[in-house]
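For this view, one protein chain was removed and the others were kept in their places.
Then we have chain A:
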Amino acid sequence: MLNFRSPETTTLVSLANAGVCRNGKWLVRGVDFSISRGEIVTLIGPNGSGKTTTAKTAIGVLKPDEGHVERVAGLRVGYVPQKLAVDWTLPLTVERLMTLTGPLKRREIDEALAATGMLHMAKAEVQHLSGGEFQRALLARAIARKPDLLVLDEPVQGVDFSGEIALYELIKQIRNRTGCGILLISHDLHIVMAETDTVVCLNGHVCCRGTPQVVSQSPEYLKLFGRRAAGALAVYSHHHDHTHLPDGRVLHADGSITESCFPDDGHHHGEAGNIHDHEPDCGCGHHTRLQGYDGAEKRDA
């Protein structure tokens, strides 16, 4: 990593109306988005909304059952999966983990470990790492191979609040230095990385999309998050014209209820006409998580 790359605006991956079906059930459907070099796309949505499925489809681990996925020829992917458990019986040091999927030079390994602050742990067995250290080791592994596209599935899980900010800072630096595209899956429905270019909100389909609002512009958020966090985090306001009910049916803005919410069902109107904020409860069964960060100010200040 850490090489300068010219800021070309090539599209690395694009999904057009992509859908994945398993056992007669659509996990996700009608997904449209693309990632270019240097761009950060964040996927958000509740559990089971198809975020991981979408990411796997984008990188070719899953084949779409409808629609198209196009990848640039020879696309080099660096992947940090959501769940990765290394069996205790497998002796694996952080250093050995780095060359798991391909050979690397000594210098490349050390640079990536240094960039993630894991150089001093190079000889440690991965089973002995804490959650945050393990995430950083996985991130180091993914960036060491100088990927064109970095796919991070909930990279801040198991990481405390200030660790989360530090990781976002690091991801931003990686993007700035290498110019790779980044597909980020966030565990949070409202707080995303500030550098995100596009937020795509999923719930079995694309519920809404947009750009996040930078926290630092709002004094209340500044007070809530602390100054350092304000640079790394941003707030995403959802713009939904329908709500997913607990039983799977869909309540539309006009008060009607249907079985599903596909664009051709006549309930989705022109995008401009229906945009309105649902704060703090924005539909989609999401509830704002802002109160969860009450303690953050004390820790960070």
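The working rule: a residue touches a chain if its C-beta (ideal position, glycine included) is under 8 Å from a C-beta of that chain, and two chains touch if they have at least 3 such contacts; residues count from 1.
The rule is simple: contacts and distances are computed from a predicted model.
Novice: Which choice in "Transcriptional regulator, XRE family", "High-affinity zinc uptake system membrane protein ZnuB", "Hydrogenase maturation factor HypA" or "Glutamyl-tRNA(Gln) amidotransferase subunit A" gives the name that UniProt lists for the one chain left out?
Specialist: For the chain missing from the view, the UniProt record says "High-affinity zinc uptake system membrane protein ZnuB".
Novice: In the complete assembly, which of A:93, A:198, A:237 or A:258 touches the absent chain?
Specialist: Considering all chains, including the one not shown, the answer is A:93.
Novice: From the listed residues A:10, A:101 or A:176, report the one that touches the chain absent from this view.
Specialist: Per the contact definition at the top, the residue touching the missing chain is A:101.
Novice: Using the document's definition of touch, tell me which of A:41, A:129, A:143 or A:167 contacts the absent chain.
Specialist: Reading the full complex, the residue touching the unseen chain is A:129.
Novice: Tell me which stretches of chain A touch the chain missing from the display.
Specialist: For chain A, the residues touching the absent chain are 56, 59-61, 76-79, 81, 84-93, 96-97, 100-102, 121, 123-125, 127-131, 134, 145, 151, 158.
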